[in-house]
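The complex is shown incomplete by one protein chain, all other protein chains being positioned as in the whole.
Think of it as A, B and C in the order they're written, each chain with its own count starting at 1.
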Amino acid sequence: MRHHFIDRYSDLNSPVHRLDPRVKILLAFLGILIVVSEPPGRLLPFAFYGGLLLVVLLLSRLPFAFLLKRYLILSPFIVMASVFYPVSLYFAEETQAIAFHQETIEVALSIFLKASLSLFLLIWLISVERFHILLLGLRKLKMPKLVGTISILMYSYIFVFWDEALKTTRARESRTPGKLQRIKLRTYANQMAMILLHSWERSKTLHHAMLSRGFHGEFYSMREPGLKKADVLFLALFLLLFLHIRLFTDPLFIQ
Amino acid sequence: MHISDGIIDPGISIGALVASVGLVYVAGRKVPQEEIPKMGITGAALFVVSLIHIPFAGTSVHPGLFGIAGILLGKRAFPVIFTVLLFQSIILQHGGLLSVGINSLNMGAGAFLAWLIWRQQRMPESLRAAMAGIIGVLIPVFLMVVEFHLSGYGLGIIYLFSVYIFAALAEGVISLFVVKFFRKTKSDILA
Amino acid sequence: MAAGIQIENLSFSYSEEKEVLKNLSLEIRAGEKMGLIGPMGSGKSTLLLHLNGLLTGSGTVKIGDTGVKKDTLPEIRRKVGMVFQNPDDQLFNPTVEEEIAFGPLNFGYSPDEVAEKLKYALEAMRLTGMEKSVSHHLSMGERKRVALATVLALDPEVIALDEPFANLDTPMMMQLLDIINSLSATFIIVSQSLLPLLSCCDRVAIINHGRIVAVGPVKDILQDEELMRNNGLDLGYYKKILRELF
Partner (left out) sequence: MAAGIQIENLSFSYSEEKEVLKNLSLEIRAGEKMGLIGPMGSGKSTLLLHLNGLLTGSGTVKIGDTGVKKDTLPEIRRKVGMVFQNPDDQLFNPTVEEEIAFGPLNFGYSPDEVAEKLKYALEAMRLTGMEKSVSHHLSMGERKRVALATVLALDPEVIALDEPFANLDTPMMMQLLDIINSLSATFIIVSQSLLPLLSCCDRVAIINHGRIVAVGPVKDILQDEELMRNNGLDLGYYKKILRELF
């Protein structure tokens, strides 16, 4: 019964879900780093990355329909960025000639694949750990304290915002006959600003409430994460596999 | 207008990430206690507002409010923008984990210039507010064009980004309105 | 003018896990003043939100002859005025004056009429002098009064009040009781302070776990010690303490 729009499948129980948050963050971050560092135009390794990712996803027991849907919703920007690679070359005089060569198309395709794999890793990350535990993990990985503090506040204030939006809508509806007429636009604008203002006032009192309960900008959780041997092994194994693909795919598959 | 992972040159992304973490420390030195809730709520506002998608020219744009962030937070806007982008990349998968740095530098530059304009006390307040809103969009877009170009894209990319002119104007109106409203309610949010 | 309320077999749940209103039926006559009492979390506020269609469950709710449905909402909202339990849930305009004028303006009254209604509501809730105050910079009791004023300004046929007496001091509470008694609207009043209900309600309904457990004349219900105790509504404490005091 939590706010599911944030971390929908983070409560599942799988071997991956049970790992330390730091492992998940590092795997996602370094995995993305390795994938995007592929030189432009190489395509074959992506088949292996894809296979590896599939294994991770299977181990995490995440519903594929969900992952795919999420990907499809977010893919337009990726598609656009890849399509625009050749197109942008075409629209500039000095590069027009090479715009639709095979190599250019291959670069565009590798942009698409890199971005898609990175996106899947991100979707995976938020689906295997509760968001605020991820933040805790990031903090343990030396994320600046100020960013941590802002994160804690933002995380609670996001709900304040939702809440205020919901409330003002209710309040307005209960005193308006159906659709707003004459003063429609002004009322909507007013309402938006009021949401901001109310949230601002509430953010101050909530901060007070936090301070009076000892808040000093740090993260805590009832289940303090701890690195175990399994965590380290999991991370090392998968990173090595990623690295292996990155470094050794080419010599084996030279055309 | 977030750059996803894998689209621009990874060297740029990583350099930007390192630079932006440094900048978080610089911009966040000696933050007074009273500023903290304001930073949090502005961050939350930026995040929530980014959930509102407006269909536009085949894709969708969402308000960024980076101009307003600049107006409200001044040089403290940067750590907030960094955090917002971190949230967006993890929760919404907008942008990417690696690109948090480059994205925050882009948007942060917008907020910073918006703040510089906002501080020009001699200009009428409404003008400053509107211009801050507009600049808050245009600067990040300009920087993105440069970065795409540096990553091998042709200059034709400018056409893609020209649609943001409309977004910029819309944000100008929004910030004008927000500033007027806060003045009217005598809220202490406008320092 | 007043309209009756007819609730039949109303069921509602916020999430799958738990049904909050269970097949609930209740009839309130036009012009009647009905108290609604019950332990915390029994579904009182949830029930009220059904009266003007802010929530909709299965079953029927009728205000006068009009069923609460999507296409009748404009009419229903005109008929039913609602004061929320938490005044912060209700106030969304920058100043007290704008807050109170919002309803009348939206219902299309002329500027003169709006001014008149505003004046009446301000006076009734002792808010004269606070017109220009920012509503969320008021004390809790003051905000509660503003929330009440927004509804009084609309003069609706049915008035639903959620904990109107909480956070009011005694003189203001008594003034509110007078106002309630002077209006001919149908009232439904939720309150954990049980005693004021004696001065303003004809009948009282007890709700527990989303069901109506008892309905009857206010005195009969409040004096039925066993019934009250069984539903987590004990007056014995007050009896004892007042013996001690006077």
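Some notes on this structure:
Note that in this section a contact is a pair of C-beta atoms (placed from the backbone, for glycine too) under 8 Å apart; a residue touches a chain by one contact, two chains touch by 3 or more.
All of these numbers come straight from a predicted model, not from anything done at the bench.
Every visible chain touched by the undisplayed chain in the complete complex is listed here: A, C.
Listed residues C:Asn52, C:Gln85 or C:Thr150: the one in touch with the omitted chain is C:Gln85.
Only one of A:Arg139, A:Arg202 or A:Arg246 touches the absent chain when the whole complex is considered: A:Arg202.
Looking at subunit C, the residues touching the absent chain are 14, 38-41, 44-45, 85-86, 88, 137-142, 145, 163, 166-174, 192-196, 198-199, 219, 222-223, 232-235, 237-239, 241-242, 244-246.
Residues touching the missing chain, restricted to subunit A, are 1-3, 132, 156-157, 159-160, 163, 202, 205-206, 208-216, 218, 220-224 (touch as defined at the top).
Basically, only the chains that are shown with their structure count from here on.
In terms of inter-chain touching, the protein chains here all touch one another pairwise. Distance between subunit A and subunit B, defined via averaged C-alpha coordinates, is recorded as 18 Å.
Between subunit A and subunit C the centroid-to-centroid distance comes to 45 Å (mean Cα coordinates, whole Å).
In subunit B, the residues touching two or more other chains are 181, 185. Multi-chain contact residues of subunit A, defined as those touching 2 or more other chains: 190, 197.
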